[in-house]
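For this depiction, one protein chain was excluded, whereas all remaining protein chains were kept in their positions.
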Amino acid sequence: MIDVFAQALADGVASGALYGLIALGLSLQFGVMKIINFAHGSLLMVAMYISLWASRYLGAHSLVAVPLVAVVMFVLGFAIQRWLLEDIYRKEATREPMGILIFTTGLWIFLDNLFLVIAGPDYQVIKGDWIGRTTSVGGLMFGYPQVAGFVFSTLTTVALVVFLRHTRLGRNIRAAGQDREAASVLGIDSARVYQVSFAIGLAVLGIAGALLAPMYPVNPFVGDIFGLRAFVIVVLGGIGSIGGAFWGGILVGVIESVGAQLLPATFSEILIFGIFLAVLYFRPTGLFGLEKE
Amino acid sequence: MSALLEVRRLAKQFGGLSAVEDVSFAVETGEIVGLIGPNGAGKTTLFEMASGFQRPTRGEIWFDGTRIDRLSTPAICARGLARTFQIVRPFGDMTVLDNVIVGAFMRAPSPKMARAHAATILAQVHLAGRCDQVARTLTLADRKRLEMAKALATGPKLVLLDEVMAGLTRVETDEIMEIVRALPRAGVTILMVEHNMHAVMGLSDRVIVIHHGRKIGEGSPAQIAENPAVVAAYLGGRDDADA
Partner (left out) sequence: MTPLARGGAVGAALVAAMVVPLATPSPYALSIVTLTLLYGYLALSWNIIGGIGGQLSLGHAAYFGIGGYASTLLFVQFGVSPWFGMFAGAALAALAAALIGYPCFRLRGAYFALATLAAAMILKIAVENSHGLLGGPRGLEVTLLRDAPLQFQHTRKEFYYAVVVVMLTIALSINYLLLRSRLGFHLVAIRNDQDAALALGIDITRSKLAAAMLSAALTAAGGTFYAQFVMFISPDKVLSANLSVQIAVMCIVGGRGTVFGPLLGALLLLPAEEIARRALGGIVGADMMLYGLLLMIVMRREPRGVQRILRDLWNRTGAPRSVNAG
């Protein structure tokens, strides 16, 4: 019995790191631009399809596909910010950007159904011999994709933190996020910084999608539930906080995985949502966030 | 009778920064009091606390016999203390009249009466001719007037005016000065932050000076103009040049 829980806990941590990675891009975009991208889940779905197609049509090993997907998503992110969001954002940057919320809702609906039309409603899986393999660590069993997901998610998170703290571009991104005007005084081109931040957000999401694809069957609506979970994670972790997203991801992963041992699947969904509302009410700055809004 | 507004040993810290430090003063009913100090002195922060947007770190604020520093902004407004924003905040989608009606609903029991009250207020600030204009399209001078009209429409006993003349021409400033000068007679006491010395000295019964969050002087405009500490800290240390 203890073993079952230990396994569930470990599974939760492993998938949690990946959930955190999915939420990371969202949190970065919010931290810098104060916008919520409702198409986030759909863009995850797009990344998963790209990964699937790369393995199916190019014969790429799904780990080799990771950087490929990241690059494609980076370009896509740059384009979305540059040609779709920028003017709407500029028009209403002073207050709550409701226009971005509505626009990205449109993008979400559009992408989901575009893929329904071109890829069909069926669940599709990536094939590969490594995917079914398992390894055991201290009496606990892990699938190869699970291990890869955990390791690369953690590495990507660390890399992003290092990038934001220790590179010039990273510092510019953080400066623009803290104070738009001050940043422009320092000669930072905020429009360019936003394009790059949005693109990086999607590149990270692309990595997450490519890591998730071998574990999870892909269909046009697969992003919805992950997207929603990413929003919950971002709120739990403190909106805009990178480290918070990581720990929020682990927390949700563990609740889900351990919860599944105790409760019907529906209930862990309700539990996660209940925690979400409670956090909104009692600690809107997030569970781990120290700084105030 | 006690003062209309009384601030006791008020302090506000933002992290390590002390924006307001141990400030005490009072405003009596019917006065026009000027609050001056260099950029970043803590004037707006004082207003934010008095209007319930920020909680003081220490100290008390009393208004009309009740302690208000723990009350919510709407509760403070309902008691008769209104404020304007230094960076004006019109409701951009709404017409000028509708903007003011929003404030008038504070006391008016029906839409009809709110409308009538709003129209009176707009006449008071010489904005009656712009009633139907969408607020977003107003000039700066008219936005400042609208900002005052919204606050006045809530039927306040005391209005905190935060730089309602900044950025205006001499003629526009004089017009606003006339409007402000008439307010005490209409039962509205004024506490105003202003960088424009001509306006402050011309309007105020009393002037309070703060610098680096501390009160460094208080007195009649003539006394303040001669106070060496004030002259050194404020007039000497100004880093902007508008007058």
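Observations, loosely collected:
Order as written gives the chain letters A and B; numbering starts at 1 within each chain.
Operating definition for what follows: contacts are C-beta pairs under 8 Å (C-beta built on N, C-alpha and C of every residue); 3 or more make two chains touch, one makes a residue touch a chain.
These numbers were taken from a predicted model, which means no experiment stands behind them.
Note that of A:Ala23, A:Ala47, A:Leu111 or A:Ile126, the residue touching the chain absent from this view is A:Leu111. Contact with the chain that does not appear here is found for just one residue of B:Asp93, B:Glu178 or B:Glu226, B:Asp93.
From the options A:Leu101, A:Leu169, A:Ile255 or A:Leu287, the residue with contact to the unseen chain in the full assembly is A:Leu101.
Residues of subunit B in contact with the chain left out of this view: 51, 53, 73-74, 77-78, 82-83, 85, 89-95, 98, 101-103, 105-106, 111, 114, 130, 132-133, 150-151, 153-154. Against the chain not displayed here, subunit A makes contact via residues 34, 36, 38, 84, 87-88, 95-99, 101-103, 105-114, 116-117, 121, 220, 224-225, 228, 231-232, 235, 264, 266, 269-270, 273, 276-278, 280-281, 284.
To be clear about the criterion, only the chains that are shown with their structure count from here on.
Taking each chain's centre as the mean of its C-alpha atoms, subunit A lies 46 Å from subunit B.
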